[in-house]
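Presenting subunit A:
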Amino acid sequence: MTGTELPLLAMAVPAVGAILIGVFGRWPNIRELITVLTSVTLLGVVLQILPLALADDFWSTTWTAEPLVLLEMLPGIPLTLKIEPLGMIYALIASSLWILNSLYSVGYMRGNKEKHQTRFYMCFALAIASVMGIAFSGNIFTLFVFYEALSVSTYPLVAHKGTPEAVRSARVYLGILVGTSVGLLLPAIIATYYFTGNLDFQPGGVFQEALANERIVGPAIGVLFFMYMYGIGKAALMPMHKWLPAAMVAPTPVSALLHAVAVVKAGVFSVVKVIIYIFGTTSLVSTGQGEWLIYVAGATIVIASCIALFQDNLKRRLAYSTVSQLSYITIAASLLSPLGYMAAAIHIAAHAFGKITLFFAAGSIYTAAHKTNISQLDGIGRKMPWTMGAFAIGSLSMIGVPPTAGFISKWYLLSGAWETGYTFVIVVVLLSTLLNAGYFLPIVWRAFFRAPPEETHHASMSHADGNFGDPHDHGHGHKDHGHDDHGDHGEAPLPIVFALTCTAAGTVLLFFFPDIALGLAEQIYRGLPLP
Partner candidate 1 sequence: MIEFPPGLILVLGALLLPFVKGPVRGALSLLLPLATLVAVWLVPDDANVTVSFLQGMEMTLVKWNRPTAVFATIFSLMAFGGALFALNQNRKVELPAAFVYAGSAVCVTFAGDILSLFIFWELMAVGSSIVVWSGNTEASGRAGLRYAAVHFLGGAVMMAGILAHVFALNAGGVENPLLLDYFAFGPGGFDALSFNGPGDIAPFLILIGILINAATPPFGSWLADAYPEASESGTVFLSAFTTKTSVYVLMILFAGTELLIYAGMMMAVYGIVYAILENDMRRILAYSIVNQVGFMVCGIGIGTEMALNGAAAHAFAHIIYKALLLMSAGSVLYMTGKRKCTDLGGLYHTMPITMWCGIIGALAISAFPWTSGFISKSMISQAAADNHLFAAWMVLTAASAGVFLHAGIKFPWFVFFQKDRGLRPPDPPWNMRAAMIFFAVLCVALGVWYEPLYAILPFPNVNGPLYEPYTVSHVVSQLQLLLWSGLAFFLLLPVLKRTLTITLDFDWFYRRFVPVLWRSVLKPVVTVFGWSRDVFFIESKRFAGAMTRADTEAARIPLFREWSLGSAMVLITFFLFVFLVVGYTH
Partner candidate 2 sequence: MSDHDNDTGIIAKLRAPWQSMLDESPKAVRTFWVVSLVLLLLIAFADIFVHHHEHFGIDGTPGFYSLYGLGACVVMVLGSKFVVALVLKRKDTYYDD
């Protein structure tokens, strides 16, 4: 067994899961059990693939083996699946976090009595199947196909509530994502095929030959690069970021896994993949057409952070933070240096763990306290210490403080910046550190150190730290809506607290044990053609 067929299995597991969920939709317990089982199975499959991607002789064996052809869509344009280290990181993150997210979803969807839960779980599984397709795609065309599948399968999740606002936001979501991908990415792919006759991902890119025999010239590379970068709207490079805040109307598990991990990571993953495996370092460096991306991504980091500073809605603030953090990955990749690529790969993992924790916390607050705005969060950490503790850890990871995963990616990003000599990137990272601290820490402070509204009358300075609430003490949040504003609540349901505790722990563990992520990142590094 060479393992090349495993990616197909990785795609099939959630797809089959989706069907089963649909079949057993009437029985919530079975349906949700299937979701969880599917996610566990998927992780099992992905873990089977991992050793192949980490193997020392990966580039000479697994990579050179014939790719798994799903089908030949058009003559000469097959849909292929292939194992690749960067995709491995992405698949691993998505599949492992899906387990926690499934648990979380159960708590959240039941806790908030959401409708259409079968559709929700089905689309979720389909989205994960698409994610696996993206992660293991063997050529840019396959990636595009699953990229679109992901857009479509997540649309019902964004529009889930069916309110006019949800539908409108979902329109923006789909409009921008499909608009950019059809309007820019697709023609870019077709043009790539037109110029090179080759759409396969390969280290060093596909353009070298065309450049050498002058079938394509530098400026054309530049135009194509632009089309790719903005065509991948999921990377939320400004000004194509509007869909991300719009998508926040979705139920929180969706925001958490999809809009912190799966969908946005599909975007930046594609960006990195295109840079490394379609354009290749040499083509971009020799033509000098990729440099603008550094400045655009840098501007995105800073501007999105500035916008985040002024958001009072928690999920919106997180969304703008995501916009900013995604551009960390983009800027790292656009440095076009091996260390930059490593930084990009690692930040995909690091940001995933941190941001999903933050979103889980936001959803936990919503479930337990029905609060969505930061200004309502005074003193909430005393009632929900686990939630807000996790939130604090996630925040530190965003700022890049040890011992959290964010530190490691910042480490590599700065290394890459020095390697290439872009002082601009250094300045951006410093500024962004400041801004991240500026918009995350006030939330943590409010939650833990500000007296909750009803306690202001008899706040005592020295006993204001509150008790560590019992995570089991919940379940009354819905019966007495009249008291919600008075904070008569404890922690969120157990599955939620469990999930967010796990991701927060993951954020810290990734700092101490980054070996897998680093190993895969180094594998990318090893595959690059020697200069």
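Basis for inclusion: all candidates are chains of the complex that A comes from, given by their letters.
Going forward, a residue touches a chain if its C-beta (ideal position, glycine included) is under 8 Å from a C-beta of that chain, and two chains touch if they have at least 3 such contacts; residues count from 1.
These figures come from a predicted structure and were not determined experimentally.
Asks: Could you work out which candidate touches subunit A in the complex, given the options 1 or 2?
Replies: Among 1 or 2, only candidate 1 touches subunit A here.
Asks: Which bits of subunit A are touching candidate 1 when the two form their complex?
Replies: 396, 399-403, 407-408, 410-411, 414-415, 418-419, 421, 426, 429-430, 433-434, 437-438, 441-442, 445-446, 448-450, 461-466, 468, 514-515, 518-519, 522
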